[in-house]
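Here the complex is missing a single protein chain, while all its other protein chains stay put.
Letters are used for the chains, namely A, B, C, D and E, taken in the order the chains are written, and counting of residues starts over at 1 for each.
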């Protein structure tokens, strides 16, 4: 009976999100831990079966570095961005689009969620150009246009797309795209209800304490005041961009907490940080 | 986190029943208790939101007798069937199709489940004829044909039909139909996955103990051996008819147990009696 | 041959109204006379078969009073509106939605017109609130919003909706709505071609003589000058509201005249009063 | 009121024939008389507007002869069939497909019936071969296959096809086809409800008296016994072929009687001869 | 291999024009030469099979004059327009809609292109009125409205329409329409990608030399400066009208050059004159 009560507690959330699109970005580290990966897959499956349309975007940084090391190429970073020459790019693609991406798709399929692994090369999904604001770090790109037709088509036919953040331009140049940024751009292009960034920390912290809810203005202030630092800064910028361009809410949660995804979606209090525009609840 | 685990325990059931039709018969007594009615409505709403297509059939015997008494007509029964002359039939219709039926539809609508109250007069839904096997008890009928086109049409458009068991023939004669029988016939006509009979007892009992699972042959034996008696006999016959005509499983559960519907559907052990044909698991 | 000529005389009307929606309000008295009821049903069937989409709204005042009397509750009116407490409301519902409504649906079905009996509780059809302008007369309501999705859906699939004027609000309160007003609101919400009010009088009279055609301004004047009095005043207000909100024409006709509906629709001269906005012909 | 009664008398026929296909063959003579032509067009329009799908096939013999004469070619017949060399065939096509066919289409369009003029050359409609059983009379053909796809497509989109009986083979040879035969073949290919042959006589006569109803066997006998002679023999063969291949009924009526088409369709007694297979009523 | 290279050279054109509508006007003279007609038909078939939607419009002046002469009516022209009384109009229709039009449709069908022969009388395709600017020359008309619904419907279902330039008004008056003008009006109404005018000359000439490309302004100038004279003037006006009303480009080519249509469409240099609005390339 307790079980039934808990199921029913989920009903208002299920009703609220029925048919909506959630873009869920999973960090590479989460996917390396097979237990965490397994529970995230199940959480996504439950979202799908309760009527939500998940679109998965994933990273994979550490696995890329591992393969590079095996081949004898030393990973190099500038300002947190991987220096990506043509050889590195090939490795990025093989690891992201060939290994991690298809592995996620397969695991979702095994749970009964019809899933397809894509990257920006499929049907010109992520039309991109060279990112120049960090100096010349090679084939690192930024997205100019997300061709949503393919994703919409797949969602309408009941498929769950899994997307590796690899971009192309019209000359066939391939780009390494930051996964958070890709997820944010995709959520905007799809007019998603939510963007969920699954990371390694509990959310946005202030003086070591988790902030549950952030209005847009507060988010801007936290960056300006340098309360937020390091890797959280670009993540928060992604969140701000998404919300300012129409995504209803962005969630930053810790993928290491078991079922953080479900807890965040199916409760009012949540477990991480939610960034949203105005007054509208959840 | 506990909550998330329980939600995920429901996942295999949600997957299994996604898009399937469940015919759910609610007895009149359950609907008189506003607390029980409320939880049943919520349970049905959850089924709908997790992808099941519920079709509700309801009774209403005691409320019919109440209105008859108010008007000064004495309710009369033979072999458990209401003697139904033309005046009584009019009262049956007003109570079932005008009061109880529309009340269920409204309560589902208030929970966000688009619902429509129907009876056999709508689009010739329950084409019937006089039931003669109990002697002449007036306008008591049996169903000859369920016109499923309307129901299928409504289900495809996302509506949940609520059906009052009133039949008609091609001369416009109106019949009082037993709600269990109507639910069974409707479940067969719709090739439903499940028929759930919500009653006042815990299920089929043997020596005072609940039988959890009944194969078809056992169900026949229980009747022949007269282990099962009284009002449970026709219910068990309904279950047998449904299973023998293609319904995957019939559940007999106690509507007085809170959330019995959810518990029965979303657990392996269940809470009542399940009657099924062969080897296939729940 | 004479017959063929008459059929052909109907052709211009059939062409003109092909695929259009007509909201037809039938008064409760007309439905009590089985001969009149039968001819009205046939007239509606012919409209349907010549390509018009009829939507039927009905009253039922005298039958409500009859059942109240049987139960021992004295009908009470203020300013022509029934004082409606919770007990009375239950009787209103049973008589309107359980008896009269389903009887009309059945009779249309018997004539081959696929028909469904609805009230405001079905799919939140008539979203309402308490009507306060007549003082506190209990659960008498006025319509705030007609949820046309369901009706449009049914019309597209070939069904003819029959609607009992019962409203609800989002707390599940049920309201008794005036049938003429309900019909007018529904005709506006459906952008109907015509609203036909079938009453007990021949139309709008002036000095005892029938007025065939009324422009909007004249209708307003007749009320202001108190040429029109009594029960015709609210009817004329309904007509004015409908026309001012986009319904092409409103007809007030006498249901006691055999086939008044067909005569009104299929001839230029008509048999009752037509209220319309501007220059456009019938 | 009388008018309303007559309209309602048509209701059972309208219901019965709703959505059914009627192939109507109009003889060339009828079309030369502008009064008769006009009433036939109106009759067809009424059929269309009451839900029937008319498919028109037409002749045009005398107009062909007229143009031949103007050009200086003498019309020649053998066994009632026009001797058709290449020059004559060109004239046949111009008169049938260019003049009469398009004129019918235009007249139906002017009555609000969306209509399209076709011949066997359009989308390979009437795939034909040389008819050899009357000796060598040139380009007289018989139909091997009616390509119904185009007609079905047009009917589904609400268009009324008008067909000139001109056939082709896969080498582009053009054939003159008897209009009655073409109509019969088309009615069979479309699984039509009715084939109506509009001619210059009242129907099948026996001893100068009209036979109202003919069973298949009787029709065969009338030919064998030579009760029926001359031009009626091939017409009766067409009727027999149609009925034996699935058309429900064939009507032979006099186009000179005003509104004979409507009278025949909308009354039980009819005005000409009906040929049908078995017991089923009109 | 050479063959493969040539096929691949066509690829950019095929891609560019995939799914686009081309209105192709074929002059009457081209159709009289069976060799030329055959290659034009093949060219159109290739366009269709590479994904273009051709819509064919045709003339037929000399064949009309021939039939008139045979019948003994002397063809008469004023300012290049045929004086068209009622008798002449009948001949125009028979030749255009009965002979030439259906012959083109048949020839396309024989090549596997599903084709239908139409004129302005079909579904009110070319709604017209009397053309008065050349003085009273009888039933010569100009188009007021092209009813594109039918053509769009046919194109969506894979049919290729062939259109004879005959117009009607709402009284059933039939008009003789100039084929170039009709083609231009149809191309505008269909928002066609291209209008191709197949004529007897190589294109627009200046000092005896072919002009390959003409901007709108240049086209106006050529007329004003009287560089272009005679029959080319109205053709150039047609082209200007089409381009000014949204058609991307108009081509004037010589039908006597074998495969001029394919060469014009599938090469950058082309073979005739192209008239277009602005900077956009072919």
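In this section, a contact is a pair of C-beta atoms (placed from the backbone, for glycine too) under 8 Å apart; a residue touches a chain by one contact, two chains touch by 3 or more.
Bear in mind that the values here come from a model prediction, so they are computed numbers and not experimental data.
Although one chain is omitted from the display, it touches the following shown chains in the full assembly: A, E. Check A:39, A:53, A:84 or A:107 against the missing chain and you find that the one touching it is A:107. If you put the missing chain back, the residues of chain E touching it would be 1-11, 14-15, 18, 42-43, 45-46, 49-51, 111-112, 257-259, 262-263, 266-267. Remark: the residues of chain A touching the chain excluded from display are 67, 70-72, 90, 93-99, 101-103, 105-107, 109-110, 114-119, 121-124, 150, 153, 157, 159, 166, 168, 170, 172, 174.
To be clear about the criterion, only the chains that are shown with their structure count from here on.
At the interface between chain C and chain D, over half of the residue numbers appear on both sides, which makes the contact a same-residue one.
Distance between Cα centroids is largest for the pairing of chain E with B.
The contact pattern of D-E recurs in B-C, the pair among B-C, A-B or C-D where over half of the contact pairs coincide by residue number. If each chain is reduced to the centroid of its CA atoms, chain C and chain E end up 56 Å from each other. Chain contacts in this assembly form an open path, with each chain touching only its neighbours along a single line. Checking each pair of chains for touch leaves A-B, B-C, C-D, D-E.
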